[in-house]
Structures are given as C-alpha cells and as structure tokens.
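A single protein chain has been removed from this complex, and every other one stays in its place.
For chain A:
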Amino acid sequence: MSLLSRPARITAVAAGLALIAAGCGSSETTTPPAAGGSSAAVSAECQPFAEYGSFAGKTVSIYSPIRDTEADLFQEAWAPFAKCTGMKITYEGTGEFEAQIQVRSDAGNPPDIAFFPQPGLLERFAKAGKLKPASAKVKELTDTNWSADWAKYATVDNVFYGAPLGASVKSFVWYSPKMFAEKGWKIPTTWDELMTLSDTIAATGIKPWCAGIESGDATGWPATDWIEDIILRDLGPEEYDNWVAHKLAFNDPKVVAAVDKVGAILKNDKYVNGGYGPVKSISSTAFQEGGVPITEGKCALHRQASFYANFWPEGTVVGENDDVYAFYLPGNDTTKKPVLGAGEFVAAFADRPEVQAVQAYLAGTEFPNARMKLATYVSANKGVDLANAQNPIDKLSMEILQDPATIFRFDGSDLMPAAVGAGTFWKGMTDWINGKDTKSTLDFIDASWPKS
C-alpha cells in the first residue's frame, strides 16, 4: 500500500532532488554577465566604470559571511559594475565562514576574494602566505578613503592586503526617545550620569537594562563588546591595543576592574534583564531579541551596535524622536570619544587583473554610495555621501566614523587569535554571566592564549 499515487511520488522525489540540488549550491547565486547589448561602447551608465577596464568573459568569485537580504543588496549594488566591465561576479554567502574559508583554502579551492570580518583571521591567512598583497591602486584608494586606523587592520608585516568594506559602530546604547520624553529622562553624557540614570529608572520599577548574548556557537560575543568598550574608555586606546595583543595580561588587575565595571550593570539583578528575567536569562536570550523589550516598555537601555537597527520588530520607527534611537555609550568624561566598531576587509587569494579590478572598485566611493542608496548600510569610507544614508542611525554612525576627533578601535575579539577571540573569550563571558567570578574567568581566558 502506498500513501501517495505514483505520479505524486515522482513529484515528491523530484522536489526532494531539487531541494538537494539547491542545498548543495548553498546560497550561491550569480550576477549575470553583460547581456548582449554592448553596441553602445561606453554608455553614460558605464562611464564611471571605464577606468577599471574590460574583462569580458572573466569570472571573479567572492566568498563571504554576509547572507540573505544583505547579500542580495550587495549583488544589486555591484551589478552595474559587473555589467559594464563584462565580468561575472559569483557570490557565495555562508554562515560558517570562519571554518569553511580554512577548509577551502587548505583544499586548494579558495575563492578569488573573501570578505573577512576578523582582521585576526585575515592575519592568519596572510602569514600562511595564502593571501595576495593588494594592488597599488587599492592601497592608494584605501589611503585616500579610510583613516589610518582602518588601513592598519589589513596590514600584516608591513604588507597591505585589502581595503575595508562595510562598518558598524558598536558603542551605542539603544533607547526609546518617546519613553525618555514621557518620563523626563535625559540622555547621559558621562558614565556617572549613565549609572545615575540607571538607578533612576530602576527606582520606577522598570529594570533599566536588557541584554541577550545567545548567538549559536558564537554565544557570548555581545558581552565581549561590552568589556572592550569599557577597556577602551577606562584604560585608553594604547592599553587597549596592548590588551588585544596580549602585552597586557587578560587577568591584569586593570582588566579585572573594567570587567567588574561591566558586571555592575550586567550582573546586577536590579538592572537586568528587563523583560526577560534574572541575570542568567541574558545567556539564553538571542542577541537579536536582546533589545526588543524596549519597544514593550519593559526595559529602557540596550547596548548594541548600529546594525541592531535591523532587528527591531516590524513597525518600529527608528529616529531621534520616534520609537527607538541610540546614543553614544558615554565615557568617563565628555572630551574624549573613543569608538568601538567592526567591519569587513576585502582580501584576495588571487591576483588576476579582474580580481584586482573588483578590489579597487569595492575600495572606491561608487560602491558604498550605490549600496547605501539601496538600503541600510554603513561604511567608514570618507568619500560616502551622508545624504544617501537610509536611516538616522546610519547617518549618526557615519558622522562618528568620519569625525577626525574620533578614536576608532576595532572589535578586540576579532583581532585576537581565534582560540581566544572566537573561543574562550566568548565562552568565558558566558560563564561569567552565568555566575562565575571575574578573576577566575579572566584567569581561564589568559591561560588559553596560544603560546607561540
């Protein structure tokens, strides 16, 4: 006896095969090459891309951790470039970038270009001799379009490997302007004011802070951002660099003090976890949902990067006087504005001319502007037109990034060796939220630093 008639079974099998075929291709999609009509040699549309040359029939593959909608927007943004130069850009986004790029590289099947979100990972590949140095043109574009802080993150042993691409600003505290106006709360400009505000909010019966650090096997990273922000503020950028390079021990008393300062918020049952429960609920709350209680009035403050703008429930208006907005996470005094951020770097495993052309194009100003016109996007490229920003947070982020007074530092966990930055630091902070004390947490992380 069969549950399905024969034709129905065949259909089911065919559908299954189609699914398998689609699954094998993961999210690989291609930007179609120039479709025939090349009669008009250089049309007005193609004028900006003429300088990159013509690469008819050539293919450049890109491998990246950026997926889904964002990936589609990327491809939409560079489609004119691909069309005008005649090349085909195949793009593959993956959720397993950190592991898979290693596998593909070891297997002798690396992509032409990879978008590295961690300079530490890029460094590992550069030192292993897998990456090709960036062309003089890419270097020149990077020097004009990005601050020296940014350029140095893709430089390994004085060799420059690739320009930055997107960026995010992490030193933000999200809040509800409407809620603040209603209750008469003011945006704090110093750390002390922030703590006073937290007490004020706690006194009204609302838990002031909400947080979520659950993120699959990356669980813990939002907590590491907290620590980095405070170390950057309290110990200063130089000590921050030392700490990231392990010249300052992970369990140094200064680091312990900074972590305890974060603990005064994240491990304080009076302050957290608004809308979710006790302190421990932080570690089981998905980071995407961490700030959502703000929209329900159950929480007032949520420290998270600019990209959190994408995670608010549908219908939430992001704006200075609307449902949600963000303020700069204040430091000890108002004169200095250190900013913690992150981004991706475009490094190449091949140095064919068409690959270098794509790198140059991505390092220029056309791409970020084209991408910004499509949807929310932040780039630290100084050549971007802020008028293209799609929302106030993007604009605010880019204003901060372009401000010459800003001291920018890259997310430290992305710079550390992966065993720490993507391993024990995340795990340690998760255990710490779960009740482990600061000193033994930091001892554990310090001991795990790879000896070389």
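Brief remarks follow.
One rule holds in what follows: contacts are C-beta pairs under 8 Å (C-beta built on N, C-alpha and C of every residue); 3 or more make two chains touch, one makes a residue touch a chain; residues count from 1.
FYI, contacts and distances are computed from a predicted model.
Per its UniProt record, the hidden chain corresponds to "Alpha-glucoside ABC transporter permease" from the list "Ethanolamine ammonia-lyase small subunit", "Xanthine dehydrogenase family protein subunit M", "Sarcosine oxidase subunit delta" or "Alpha-glucoside ABC transporter permease". Of the candidate positions A:137, A:178, A:254 or A:280, contact with the unshown chain belongs to A:280.
Checked against the hidden chain, the listed residues A:103, A:181 or A:386 yield one contact partner: A:103. Although one chain is not displayed, its contacts with chain A can still be listed: residues 18-19, 21-22, 27, 29, 98-99, 102-103, 124, 128, 216-220, 275-277, 280-281, 283-284, 417-419, 422-424, 427, 430-431, 434, 444, 447-448, 450, 452.
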